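I'd like to ask some things about the structure below.
The complex appears here minus one protein chain, its other protein chains still in place.
The block that comes next holds chain A.
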């Protein structure tokens, strides 16, 4: 009998690319036992998913190469098995679920077929597989499973899709379930439900759960032990509590230090100042569907107002109607006394300078065929009154330095920068027009925690230097807690609660806000355990 259910010993994997060889993981060892939850924690590029991919035989060789190591499953080395033997283990004894279930489910087949397929592929008769698929759909909490079994993935919500992925993975009652960032794209309350479900199922089946994540909160919520990875190497191992309270490696300390939600909350601003933006009863309908209803809020000069809410709460619609990317169907939005909703095209054009936007994904919002200089100086092409042409270069350099980038890189293209740097470029582009208000739509959501912290620090500094106001749309509550002066909570197209940040976080009035706060994860396992109890109480109360 083997010591451990699964043991990775001294695994090293290289990827041979046109730019040279990348050592994706180096000499990585860890193990997983039955009934245990192990988390592999790391940021993007840390190699946290590579060992799991190696276990599932999902690394394409070439360009990948497993240089050395052993993958012992029940004492047998997976790397010494034939492809057929490994295919037989995949899905039957080791199953895997992924981030972004929409793209990981085949869009053109019914979910019933896809769940049953994992069983038929391993020899279960068709009828039996379908009956079990239905059972599993019920088990993972799909309402009306019998009616939904022949529906397609796009007909389900994000959380339901992840439930379906879990149902699929459990088809053959595997010994090990590998979950690669299973809750990353989901709303906090849905994330909490999915993690609860995984824990329940684990208790039922005693499977080993390997959880790959970038989120210390997820680790605190479910992991027994954690392996911290950085640049392809394991820097720290231990129980979740040990690692959080007594980190030994500088990287772990830095990672824990970067986690938002533990700092000082901002004092509310003096409300006697005249607001820069005043939204009154703004609404937006798409046909019969009301996306936004009676939204009223104000933003003061130099203030950060955060809009939080889950997907479909109307927070992005609010931003789009405010910027006139979509036309509001009712209400008004007074910017320094002038109504943005009814403003004519010429006035709006002039005013666009003063309200700028930073989008979620800089990879998509920056034109890949324009150099950074072109991207930023385009502002002056559109609004030539800002700056004469001979001063453009100097101004672009100045802006790049202001956002903490090397000014000599201005003729490079977006793909030559990292995600965090690209978001800085997007901020520099917004600043080029010398705006007074910047709308940030999930501007740091796609970034790693430590990069996130840097961008937030930058935004704070710019606010102090330039007196900017921010309308900061986010789903990440701890981040908002550290950054915003005031918080607006939205649900189903309506504002349900708003107030100074301390009031919302320390004394929320609405049950929805309390649910949202209880569902957001804290990196300290002990604090998180208390929060979890609170969440479960709230659930019972409802």
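In this section, a contact is a pair of C-beta atoms (placed from the backbone, for glycine too) under 8 Å apart; a residue touches a chain by one contact, two chains touch by 3 or more; residues count from 1.
The definition used in the following text is that contacts and distances are computed from a predicted model.
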item: "Peptide/nickel transport system permease protein", "RNA polymerase sigma factor", "Acyl-CoA dehydrogenase family protein" or "NADH-quinone oxidoreductase subunit F" - which is the UniProt name of the missing chain; value: "Peptide/nickel transport system permease protein"
item: Touch with the omitted chain, as defined above, among A:22, A:56, A:348 or A:529; value: A:56
item: Residue of A:121, A:334, A:348 or A:529 in touch with the missing chain, whole complex considered; value: A:121
item: Absent-chain contact - pick from A:90, A:423 or A:528; value: A:90
item: Candidate in contact with the missing chain, chosen from A:9, A:26 or A:104; value: A:104
item: Residues belonging to chain A that touch the chain removed from view; value: 56-58, 87-92, 95-96, 98, 100, 103-109, 117-118, 121-122, 152, 154, 165, 168
